[in-house]
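We show some of the complex, not the whole, and keep each chain where it was.
Chain naming follows the written order as A and B, and within any one chain the residues start at number 1.
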């Protein structure tokens, strides 16, 4: 049994951070909130999402269909397959109201209600969804904390230039660099222009399509943390729901061809 | 002879209520104002339109080309074929000015003038247009008066879900319901959430494409009246031109297949 109440725009912000990487996935509902981990169809990008129960105005969860299951509910989790695009589209209608959520596992439906508007979505069969990925063990030598808008603006400009983007650190400077056939774009920010920077010398190359998609999912966050290595995956961390939710994107690097 | 002067944005609102259903039609000009009745090419939807002469800042009409025709002008009407899409496009340019209309039946043209901009449109040959439809005799057991924006918002959400929409009344509740393959949307409004409701138990199914087109034509009206029956046509009534014009849409029901 899962029933909850949350600001519709907060939920939408959360769902948009997920749809930046995947259309659908297995949402895990537990007593302490919601969690999701999913990879994109090409296996290049991963999203990890967590939303604490106190992001909700009301949150009730009991596991299983019977009383005996509920008694062991501490570590219990319910897994539901959700089409996030559909949920997002509906949350966009009708503005800033509160939304009621109610999960019915018997009929495999998620009931949502915004004021007088009720929207029922069939759950996806978890067996039909990609397996929840393991998060690889990674160590990132460098962290960069940057204003989201600065990052996004550079990504928008980059899309006009090329297909791949270099993210790197050179001493006390963080840079983003895109090369096209005829032209080249480079953002360079010194330590004092950033919120945080671990000095170092390293860079990696990423597919710009993926970074651009991710940059849409982070639009509500004020700052993002870029975790970087040398020819290494990128992990972008940011908060949603006024700090009561966390999102991480993981993106595989591209091998630079000379 | 027909010459008139009207606020361009008022005329545009009127024309848009017509183009929501038909591109062209026979406008009947008479001493008491303008009238139109037309069906869409598929014969599924009808629009009835009336604009009183006092919606105009100036309105002069005399029938026929000679003096003798004018003497019997009381019941007289002139019928002109108009391409409403073209007229609407031009009225959208140049903002909120006044527009002068002048009909020249000799050369079969409608002259419009907005400030320094003159736009001349050739009349369509009435013989080339679909016959003006008869309004079927209908009795609607139920009337629902609803805020236009609430109705339109629900239609926009519905378009993301399915192709058909149910409009119905269940006791003291009015509802709109769309079912997709996987999900379902339902707006339920109790009597006190509406401006008016005739209680009852009935519903009909309609093609969402048509309802969505109509919902664009009513965007300037504050409220609309939905006239409903059981597996019956829908009639939507609303006012234009600050109450000096009336529009009715009639839409054939779809047969529900189980």
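Note that in this section contacts are C-beta pairs under 8 Å (C-beta built on N, C-alpha and C of every residue); 3 or more make two chains touch, one makes a residue touch a chain.
Just so you know, these numbers come straight off a predicted model, no measurement behind them.
Shown chains number 2; the total number of identical copies in the complete complex of this file is 3.
Operating definition for what follows: only the chains that are shown with their structure count from here on.
Chain centres here are Cα means. That of chain A falls 46 Å from that of chain B. In the complex of the two chains, the chain B residues touching chain A come out as 153-154, 156-157, 160, 182-189, 193. On the side of chain A, the complex with chain B involves touching residues 83, 86, 89-90, 93-94, 116-122.
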